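Only a single protein chain was left out; the remaining protein chains are all shown in position.
Let's turn to chain A:
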């Protein structure tokens, strides 16, 4: 299920519309993930405050969306483009890859709620494929 030219174009078109809200999307997606999938909180026990919209959550949401922004720019070669992030996730963060799917789902929910008219089924399928490809690139170095 690799990204076609049509997928890449759809992702870039959607990103152009939503990227100025990237920080808000990241914060909301992360807040949702921690609430809807409480097991994900295990990765953030070092935060003083894990509540939705808290400072650590907002800052981290921004970081994650920065990664997605990078991925959009490297969409033609995610494996190489996200090499550093992949090593970080494999050797330092060691986030279980199931969680990539969970966070991706939360991102999709947020984009749908914030941009109901732009997040058409066609945009949805392309963006879902993209986030799946990003997750795959991020888990490249795991084993």
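Note that in this section a residue touches a chain if its C-beta (ideal position, glycine included) is under 8 Å from a C-beta of that chain, and two chains touch if they have at least 3 such contacts; residues count from 1.
The working rule: contacts and distances are computed from a predicted model.
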item	value
Record-based protein name (UniProt) of the chain missing from this complex, from "Nuclear pore complex protein Nup85", "Electron transfer flavoprotein-ubiquinone oxidoreductase", "Transcription initiation factor TFIID subunit 5" or "Hemoglobin beta embryonic-2"	"Hemoglobin beta embryonic-2"
Residue among A:22, A:108 or A:136 touching the omitted chain	A:108
Positions on chain A contacted by the hidden chain, ascending	31-32, 34-36, 52, 105, 108-110, 112-114, 116, 119, 121-122, 124-125, 128
